[in-house]
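Yeah, one chain of the complex is gone here, protein chain that is, but the others are all in their spots.
In order of appearance the chains are A, B, C and D, and numbering begins at 1 in each one.
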Amino acid sequence: MVNAAKLLQDLRASAERKPDVVVRLGKPLIDSGAVMKLDADAWLVYEQVAIAALDVGDDVLAHKCIQALEAKFPGSARVNRLNGMKFEAVGKLTEAAAIYKAILEEDETNVLAAKRQVMLLRAMGLPTDAISALVKYLDINYTDFEGWLQLADLYLEELMYGQAAFCMEEVLMLQSQNHIFHLKYAEILYTQENYQLALKQFCRVIELCKDHVRGLYGIKLCTSRLLKSAPSKDATATSQEDLKAIDLLATERLIAVYSANGAASTKSISTKWIECL
Amino acid sequence: MGAWTVLQERQAMLLDPAIRDWVLIPIMIVMVLVGIVRHQVTVLLNGTPKKADLKSARETKALQRGGILRAHGTHLPEHAFEARKTFLSDAFEKGTYEKDPNASSKPKGNVMQDPAYVETMMDGMKKNMMNIIPQTVIMAWINFFFSGFVLIKLPFPLTIRFKSMLQRGIETSDMDVSWVSSLSWYFLNLFGLQSVFTLILGSGHAADAMRDMQAMSTMGMGAAAGPQMGPTGQPADMHKIFLSEKENLDLTEHEWGLENVEMRVLVKYGKLPRSVLVDYKKAKSLGSASSQSASSPSSASAQIAAAASSSPAVTAGKKKGRRQV
Amino acid sequence: MSGQQINPDDALYVDMYIAKNSQTMTFIRSSYSAILGLAAGTLGLTNWSGFIFYFLGSAFLSLLIFLVKAKGNPSPYFRQPLDVFTEGVLGGMLSYILFWTLLYGIIHVYD
Amino acid sequence: MATSSRRTAAVSSLSWRACISVLLLALLASTVLALEEAQKGVIDWHHKWIGTPHLTAPQRTVRGSNTVFVATDKNTVAALRAKSGELVWRQVLSKDETVHDIRAVGGNLLTLSGTSQFHARLLDAKTGQPLWDFSPAGEGSIPELNFGQAVTVTSEDSNLIILNQGRHVRKIGSKSGMESWHWKAEEGSATTYFSVLEAKGFGNHEHVVYVMGLTRGVAAFQLEIVALDSQNGNVIKSFNARSSISTFEDVLTLGGGSNGKNGYIAWLENDNLKVLTLGTDKITQTSLKSFQAEISSFGDLVSKLDFVSLRLPEGHTEFLLSGTVGEYHDARSSGLFDIDEKTGRAEALFDFGERTGFSTYSATTKPGTDEVVVLRAFRGDSDIGVLELVDVNTRETTLQQQIPLEYETFAHFTFASLELFSKGQGVQTRVYFSTSDGSFHAYSDIESERWYREESLAYIKDVEFVDLPERKLWTQDVNEAGHQKSSRNVTIVERYLERLSSHVLQLKSLPAFLISYANPSSLFTKAPVAVDYSEVQIGAANRTIPSLYRDQFGLRKILVFSTDKGKMVAVDSGSKGQIVWSRYFGYGHDIKDVVVVRQANVRLPPVLAVIAETVDGGKNRVTRMYRLNALTGEDFRSNNFFFPSSAWIPAGYVATFKVPIEDPDEKTHVLVLVDDRMHITTFPSTDPVQQAFKAFSDDFYFLLKNKIGAKQLKGFKPIVTADTDRMDVEPTWTLPFPEGEEIVAFAERPSYEVMASLGRVLGDRGVLYKYQNPNYATVITVNKKPSHGGAAPYLTVYLVDVVTGTILHQATHENVGLNRPILATQYENNVVYTFWSEGDSSTSSKGYQAISLELYESRVRNQRNKDESFTSFAGELPHIISQAFPFPYTPTAIGVTSTKAGISAKDILFGLSRQSVMSVNKRYLDPRRPIGPPSASDKEEMLMPYSALSDDPRMFLSYDLEVAGVKKIVTAPTMLESTTIVVAYGQDLFVTRHAPSKTFDLLNEDFSKSQLMLTMVVLTAVMFVTGPMMQKKMLKELWY
């Protein structure tokens, strides 16, 4: 029981998203009422479980949690938002929208609501509206990198790579330490066929996270491209020997990684792939 | 110090156990109690973070934006940086982000009429009160109650300078300074109990901190602060602030952190000697403007350190799926 | 002023966890130094011996953390590996002195 | 405070100052009052003693007196409550006012006193205040001789006829104290008059007063009687009775008392008893031999008979003759005689037989009648005294009363006084008597009215402090009791276990402690109230002394007093000075020194060594040493053969030293005795001790014969002669003072002294290092009539190093007042002495001066002599700062407080002639007090600008009590650093606790624990209230 609570807290702390796990841990807690033992945290657990339940579509549990929360905090925006999410889950998007709207009228700076609203639009399949809403939102809550990520994704769906890149840049400024973002940015650049930059970003990824396969692949791609193409004139561009070195490195690493642990088939394939580049 | 400690032989004295039972321990207990109560009351008193209206939020965020750009611009490639720089600086100049762009033109009214200002003011005062009042009260209480006798012997020597302070109300000149009166015991507690508080309140406290932090990092919450305050608590003229921010921006030279990333990677994998980086630095600092040179050595070493330590395990462990919809 | 160079190491650390770690450190430290203080007081240490005792004690603690907890490699948990040895040492000092004095007084001053 | 300051801020600065000062004064006053009220009689006690009575005068005899008037050799006249013995009032007369006679006159008390100046006073019976005081200018009494003063009451107008100085006869109105006439013998006559008596006149003279005198002849005295007219004092006639009388004692005046009755004068003249009837020239003569018929015991007289006065009132003619009998001169036989009115011849009435030891006699008349009853008090056996009453008429013993009277404590009767009075039908007997130990008793038929006063305490010579043993768990005692225990190497584990077990045992008391900590009654502490007590209860046999264990802070001690009377009295400092034990050392014991050779420790009782000097039969001086158990007063007998409870040396006493050697077996300190053969004897004198002392003796220096009046100072050191265990002392140096100077005061460092700090911190944090010579002494000499230069007597102070005899410092004060007290005390590096300065024109004014000296290693700050350990031979001279302060009172004694670690400030204690004890903090007598306005660093050093001593009532330790004749002030440390026990004695005994720098290690009684508890409870309550609130709040913030 207790360690279940502990695990839940850890999950909360590292905002990982494992709805199934959360539900598996949380359900007994809540059903047995043991949750009340961890007094202040209980409500957080409720919230957490509620969201998770929604994700895995256990509406009953979610409802139960939300009920409990409403009973405890009547008229709390935070709880209301959960309601909204519930509606979303069951697909009553309009009701959800209504709720978020209400919350926002209550407090126009309620970030959660605002974001949910955007997600809602997206869910309603109105990407453009979603984008505009999100832009508006970000114009205010500039520092919310998640928002920017969302925006980037939206743009990507619309294949608007330039804008996506812009968003990612913002994200990079806000969360410069996360290699995933660098990776994403790199791939966007690559998609934009800006191989120079892409290469650098991929390198950064490798720098941040050693032997990151995806990064290595990225590098490989870039280098092969760049090497094929004529050496560029501009100063910032990577020098040929560096390119070669990096290329070599990437190859070496990839092989190393695969040989270290990698299913035979995939290994052979990848090696083949490397050769045929 | 020297001279004095020579003077003092080891002085043994018997103290009335009643002092221990009725002063030494009680003071400690009371201090702990007061500490707890104070913590609770402060929490009660400081007002809920009041909802800022969009405009002001936007205002502050915009400013942050400038700051962030300056701070972390280095992660951006040249073009991206320049684009933002230009955009922001003229936005600031125009005051696009200000709460009411024509604020600067209208004459400064009495700050007291600005409710936001007053409120924040009150908050600040309340906090200060909570810090000052209990201490002064306790001090007075102790001076009043427990004066005129020695309370305890510090197990370490002190210089004669403390005598007048630590032995207030003791009318002898020959007493070793390490015999101290209740006031100094109070101070000892004041400082010593801090960590005890972190033990008592701490756990819950820490959890709070964690929660807030998480809330911030994930939901971008809590950052909704009131209007920008100058150090004096005066609501400073936003336009000025923006302008200054702009100037900062203009001064900022962009320096791209990925310029030599390949080299770094190579070094990291030991394909190149570490020295390369340093050489690179040198070359760079020679080549580029002097403004960089200031920051260069530190970063050089930083990179070396970077190259030195590497621990994928942790990052992999902690980085997994830090995304949320 | 101008954007500082990237320190690749930053990448390795999540502020939240760093904070958490240092918090745990201070937690351990303060309780430990309180206990140390009690011990020193009971032993009736005075002057330098007391302080030396403290520093030795906390060094020992650091060593324990360093070896047992950090498995001899603190860098994953702290920005500077040395933090293991430095963090919260001086903070703990005050409470150490407090409890040292307290027990020294109770045992060796009062009868 | 705050309010006042705020209010006054507006007002002008002057009024502001006034305001504040007023406020402060008010505060001060209140505190003072509080202090006096709270403290008086709580921590201190005061015994009023009068000394040993040698004269009594019952107020009235017929129906018994409520109060009995006594006069003592302490020149004190007092009234005691007859039933209880408590003091009603007393008049302490000045030193030269010996009381010659007291007599109840019309319910009041007439006293004749004074040597240099004669006084006749009538004291009010209730209050003791003089109704009138007749003191003829320039008339005193005959020096060194209680003779020549007499008084009688005229029958018709009951006025007084007073004889004084053997020459002046006056008639004085008993109401007014006015002289009605005055007759004086002509200048230069060889006659000394000794008695006045009113008796039947002769011829046509009715009112005649006879004045008896003795004229000095070649070989013997001759009687001369002058008859005066009692109306006007004219000389009627003067007889000369043919007689040759060898001593004053052989004359007795009898009868008379009114102009109707015959007066007689009887004297012994070589084996004859002669009687002259006044007014006639008829002299009868009876050979003493002839009495042997009636009084058989006169048979074997070995000495001449002599008179024993019965102090009967005028008109009675009974008298007593007694003489020594027995081959050992140890018994006396005595007979009662009367004078036959017709024949005027003496005849024997009653034979008291012969008694060994002393007998004391007193006589009085049966109430309402003229029948005389004679009391004879004598010691029966070792623990009873006998009171024997003889009725003269029936000539038989009417009463033979045995009373408990231990020889060990009281020894013999020295004075007795009988009082008979009628109660209902019967006759009540009351006997007041003194014993040779100095105490004063009263016997009465009624059990409850017997009492005794330990008046020997009025003769205290010296005091020793004995700590009481501690109550402890044995596990701890063993550790501290025996060094052997600790020396025996016990393993850590054992130690630990011991300690553990003891702690476990202590746990038993934990609940009790907790209860005491919690129970409300302890919370409301009231300041203790003074309980009143009387000196009689102090000595009362049925007293209850709490068991003799040390209190928490060692405030309770046993004070062991040695007295001039040769009695030792141990007093409990705690319970109002009740007597724990007392012991009388027989005749001729002159107690020289009392030393605690072993302080109480848990296993072994404290041991006292008493050193006394006696004179044996052959008139040789003998020094005796006794060892007593300080808790019981009995001989301390150890089973060890080498430790006899008493020992003696066939030589005179010179000095005793308690040397820092401990005897291994008994753990007693070793005493070193120097006798007048300049030999050293150690106690005990076992071999190890001898060896130890010989080892120690190399650096053992001391002064001897540093008596007041000595003309030089001599330093000695022991010389160990290898062969025997006999050790000698030899003078190492001699310091003769200049011509005409002699020692008047002498001071050495106190027996108990701990130096808390080696130096004095100045304002600028610089340090002046104290001069640390442990063996310097202060000697003050006076040159009474200097030959050279100014005739004014001058005083010189010498600081002398006892080891080398070098004079460290010397200062002279011109024209000091002679025969005014000169006092000196010294401690650590301070010397304080006082004297009377006649004041020389320029500098100082007339009055007492207190001079304060401070000795430092050098005048330069932060500089000290190289070697850590001081040696006198280095011969460094101290740097001395001195300052004189006018002293407003007449000091009679000086002392200094001593505390355990010497941390608390020192107070100089003065006994004042105004019968009080005063403590002056050293800060007032600080020679560094700046004369001008104090500089910054002075302020930093907290020096007060120079000023005369303020008389703050708080400085008087004895509040408003009358502590008579303080002769010495001794202090002893307690376990509390802040507190010292002050014992001031002289005639009275005053003991108090004193904290020179406040009780900084004690929780004062008025500390309100209740408030503290309240605070804590309230806080806890608040905590429990706000706690949940906070929780809610936080949740709310999180969720809304």
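The working rule: a contact is a pair of C-beta atoms (placed from the backbone, for glycine too) under 8 Å apart; a residue touches a chain by one contact, two chains touch by 3 or more.
The rule is short, and it goes like this: contacts and distances are computed from a predicted model.
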Chain not displayed: protein name in its UniProt record ("Trafficking protein particle complex subunit", "Dynactin subunit 6", "Ribosomal RNA-processing protein 43" or "ER membrane protein complex subunit 8/9"): "ER membrane protein complex subunit 8/9"
Neighbouring displayed chains - absent chain, whole complex: A
Contact residue for the chain not shown (choose from A:Asp153, A:Glu169 or A:Asp242): A:Asp153
Missing-partner contacts on subunit A, residue numbers: 55, 91, 122-123, 125, 153, 156-159, 184, 186-188, 190-191, 198, 213-214, 217-218, 221, 257-258, 261-263, 265-270, 272-273, 276
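The working rule: only the chains that are shown with their structure count from here on.
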Pair of chains joined by more contacts [C-beta pairs], B-D or A-D: B-D
Centroid spacing, where centroids are CA-atom means, of subunit A and subunit D in whole angstrom: 101
Chain centre separation (subunit B, subunit D; CA means) in Å: 75
CA centroid of subunit A to CA centroid of subunit B, Å: 31
Subunit B, residues touching no fewer than two other chains: 13-15, 17, 19, 72-73, 75, 210-211, 214, 217, 258, 264, 306, 310, 315, 318-319
Multi-partner residues of subunit C (at least 2 other chains): 6, 8, 11, 14, 16, 20
Subunit C residues touching subunit B - in the complex, by the definition given at the top: 1-9, 11-12, 14-17, 19-20, 23, 26-27, 29-31, 33-34, 40-41, 44-48, 50-51, 75-76, 91-92, 94-102, 104-106, 108-111
Partner subunit A, residues of subunit D touching it in the complex: 1031, 1034-1036, 1038-1040
In the complex with subunit D, residue positions of subunit A that touch it: 39-40, 43, 73, 76-79
